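So that we are looking at the same thing, I have put the structure below in C-alpha cells.
Just one protein chain is left out here, and the rest sit where they should.
Our next item is chain A:
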Amino acid sequence: MPAPQDNPPARRQRLSRVVNIGLPYLWLGVFFLLPLLIVLQISVAEPRLGQPPYTPLWEWLESGVLQIQVNLQNFMLVWEDSIYLTAFLNSLWVALVCTLLCLLIGYPMAYAIATAPPRWRIPLLMLVILPFWTSFLIRVYAWIGILKTNGLLNHLLLALGVIDTPLNILHTQTAVYIGVVYSYLPFMILPLYANLSRLDPTLLEAAADLGCRPLRAFVRVTLPLSLAGIVAGSMLVFIPVVGEFVIPDLLGGPETLMVGKLLWTEFFGNKDWPLAAALAIVLLGLLVVPFVLMQRLERRMEDSA
C-alpha cells in the first residue's frame, strides 16, 4: 500500500475541513458555552456588595491555599420557597396555553397561505412578517392602549352594545395570553408554512381517490406529514415564552407570576445575581428535558421506519 501523499492539495483540503467544522464549534464555544459556564459559576456563588456583586468561585489565600467555594443554597432556596415553584409552574402553563393557541390560530393561517394561489403567497407572508419592522416593545405597549379600561377594545365593544360595563383585561393573565399569542404567532406560522408548502398536493388527490373525504384526508395525511412543522413551531413559541419577561411585566397583573419577571427582579431589583443565575440554570434544565425527550422520540420514529 503506498503511503498517503502529503501533497499541497490534500493539505489544503484538510485545512478547509478543519476550518469548516472548527469555526462553528469555536463560535458555539465562545458565544454559547462560555457564557453558560459563567452563569453556572455565578449560580453557585454568594451575593456580596461590590464589583462584581458575587463571590468568586476560587481564591488564592495568602497561605498559598486554593479555596474553592461552591454554594448550593441558591438552588435550595429555589426549591424551598414556593414562590419560585409557583412561578415555574405558571410560566410552563402560560407557555403551554399560548403554544396551543398559536397552533390553533397559526395552523389554519399557514395552511391558507400554503394553498393560496402562488402570486398571493409572498404578499400574505409579508403580512405575517410585517410586524417585525416595528420594535417588539412598542408593539406590546400598543396593546396597553387597546386593552386598558378606557382603551380601544372597550370603546368598540361598548359602542357596539356587546357589553354595558368596560372589561377589565389589562393587568390580568388574559392580557398576557393575548400579548404572547400576538407576538409569537409568526414563529408558529413560518415553520408551519415552510412545511405545508412542501406537501405534495397529489397526496390529497390520492387520498380522495381512495375514498377519503377532505376532513379525514386532512387528519390522516396532511396532519401527520406536517408534524415536523408543528414540533418546530411549538418549540419556537414554547421555549422563549417560558422565560418571557417583557409581556407579563407590561400587560400582566400581580397574579401573573412568571420566572422571567422574578429573574428580572432578583437581578436588577434585589441585585442578587447568584439567585437569578440559579433560576436561569433551573429554567434551562426544565427546557432541555422536553427537548431531549422530543429528539429521542424522533430518533425512535426514524428507527422504526
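Everything that follows uses one rule, which is that a residue touches a chain if its C-beta (ideal position, glycine included) is under 8 Å from a C-beta of that chain, and two chains touch if they have at least 3 such contacts; residues count from 1.
Convention: contacts and distances are computed from a predicted model.
In the listed set "Spermidine/putrescine import ATP-binding protein PotA", "Tryptophan synthase alpha chain", "CDP-6-deoxy-delta-3,4-glucoseen reductase" or "Carbohydrate ABC transporter membrane protein 1, CUT1 family", the entry agreeing with the UniProt name of the missing subunit chain is "Spermidine/putrescine import ATP-binding protein PotA". Residue A:224 is the one among A:56, A:224 or A:269 that touches the chain missing from this view. Of the listed residues A:57, A:116 or A:212, the one in contact with the hidden chain in the full complex is A:212. Considering the full assembly, A:202 is the residue among A:20, A:82 or A:202 that touches the omitted chain.
Touch with the hidden chain on the side of chain A covers residues 200, 202-203, 205-213, 216, 220-221, 224-225, 305.
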